[in-house]
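Complex shown without one protein chain; remaining protein chains in place.
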Amino acid sequence: MADALVKETEQQGVVEVKEKEALFSKKNRKLITDPLNDDNPITVQVLGICSALAVTVSMKNALVMTLAVIFVLAFSNLTVSVIRNGIPPRIRMIVQLVIIATLVTIVNEVLKTYSFSAYKELSVYIGLIITNCIVMGRLEAFAMGNGPWKSFLDGLGNAAGYGIILLIVAFFREFLGTGKIFGFEILADSWYPDNGILIMPVSAMFLVGILVWAHRAWNRRLVDIS
Amino acid sequence: MQELINTFLRASFVENMVLAYFLGMCSYLAVSKTLKTAVGLGLAVIFVLAITVPINYLIETYVLSENGLFGTDLTFLRFLVFIAVIASMVQLVEMIVERFFPALYTSLGIFLPLITVNCAILGGSLFMVSKEYDFANSAVFGIGAGFGFFLAIVALAAIREKLRYSAIPAPLRGLGIAFIITGLMGIAFLSLSGIKLDSDATADEATDFRNDADTAEMISITDELTKE
Partner (left out) sequence: MSQLDKLRETTPYTLGFVLVMCLIVAGGLAFLKQLWGDQQKANELNFTKEQILTSVIDDMEGIDVETIFSERVTGKVINAQGEIESEEVTDALDIELYKESKKSTDKRRLPFYTYTNEDGEERYIMPTVGKGLWDQIMSYVALESDKNTIAGITFDHVAETPGLGAKIKDDPTFYEDFVGEQILDAEGVLVGVLVRKGNNDPNNADKSDHTIDAISGATITGDGVEDMLQKELKNYLPYLNKQTES
């Protein structure tokens, strides 16, 4: 069942027998499921907050942002993991940033080519993915020390965890702020006056704060974690 | 001179990076647990912003723009170049702090290198571009923006230190209450958003027309109020 890989390491001069893990083994699946709950980037790791405030006014924006972050996070994790042993230590951060920035530029260019209206709406926010602490944070914490496939999965998981929070916050802000969901009017303008405060970024601070409260009340393991 | 003062005031109060634009949240929330670390990070941010914004101005104007060194529009490289400048700057800061302020270096830990991805820093340079500041204004804007961040993080740290003795429900402790406090401070700063510090009010006839209407309206309102 498990293939055995024989690997010789210089440091130890010892023959290591390494089990080749199945692609979707339990440990690998955990890489995707942990950030959705126990290790959520926004509510536990305190990363990715800025965009959670800026992009969550409409669910459509939140969704496109999530997809863009999934792409950038997964592939930057992958790329850095592949070249991690060759990166000169003195310029480590610069190399990481260049990789992230390049991927973000690619997303921007793709949008500009294939969905011009989305590009016009989101170009400012897409640019800010470069400084989304989640991307840099996961590169440092995971991709620099783990293999490519695991890093890719870790990227997917963290981006998904980020996306869930984004969509929840965006739901409340769009629904209660404008009466719409994904642009479709649910609460008609005639009787529901738009709740202006929810459209301002300030409200997102409160919403995320309450989400953190709810998350930790539900998952008691997380109390006082950060 | 007045223009520079306006830029500084706008950058540090009216358009405070943290409390008006909500940039730089990650380090803001994570490092504000104690006053000492907050002051250290705040000073580091002032330093990085004060230097990177003017440098990025020079690069934007003399290299990336169409009239620059290469003669063609290289603005699509803007993100990359700005980030590279910021990363180098932070690397420098890290080395200085490690050498001359070792205690601070240890207490800041990972958040010193994380200044590189602080959205407030890149945001500062990008705002400088979109607001089309010249060199002097860029420098003042950088210092002002850094100072605004410093004020905000020190304020939050002071509050959180005092909060350690409050009875907050367990799930809300720490991060949760920090979000809510920041939200309240943000609302307070909303009140500053209407302040007009612009020194580029033009003297068009059209604008004068509007001023006359405004004055007329104000006079009539004051008249009505004083009548009662």
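Order as written gives the chain letters A and B; numbering starts at 1 within each chain.
Quick note on the criterion: a contact is a pair of C-beta atoms (placed from the backbone, for glycine too) under 8 Å apart; a residue touches a chain by one contact, two chains touch by 3 or more.
Since this is a predicted model, take the numbers as computed values, not measurements.
Engineer: Considering the complete complex, identify which of A:I32, A:V64 or A:V95 is in touch with the unshown chain.
Structural biologist: A:V95
Engineer: From the listed residues A:A22, A:L67 or A:V124, report the one that touches the chain absent from this view.
Structural biologist: In the complete complex, the chain left out is touched by residue A:V124.
Engineer: Mind pulling the chain A residues that touch the left-out chain?
Structural biologist: 10-11, 57-58, 61, 85-91, 95, 98, 102, 105-106, 109, 112-113, 116, 120, 124, 177-178, 194, 196, 199-200
Engineer: I need the residue numbers on chain B that touch the omitted chain, in ascending order.
Structural biologist: Interface residues of chain B facing the absent chain: 76-77, 80, 130, 194, 202, 204, 206-207, 209-210, 213.
The working rule: only the chains that are shown with their structure count from here on.
Engineer: In whole angstrom, what separates the CA-based centres of chain A and chain B?
Structural biologist: Taking the mean C-alpha position of each chain, the two centres sit 25 Å apart.
Engineer: Please name which positions on chain B make contact with chain A in the complex.
Structural biologist: 21-27, 29-30, 76, 79-80, 83-84, 87-88, 90-91, 110, 113-114, 116-119, 121-123, 126, 169-180, 182-183, 186-187, 190
Engineer: Going by the contact rule set out above, which residues of chain A touch chain B in the complex?
Structural biologist: 43, 46-50, 53-54, 93-94, 97-98, 101-102, 104-105, 127-128, 130-133, 135-137, 140, 200-206, 208-210, 212-217, 220, 222-226
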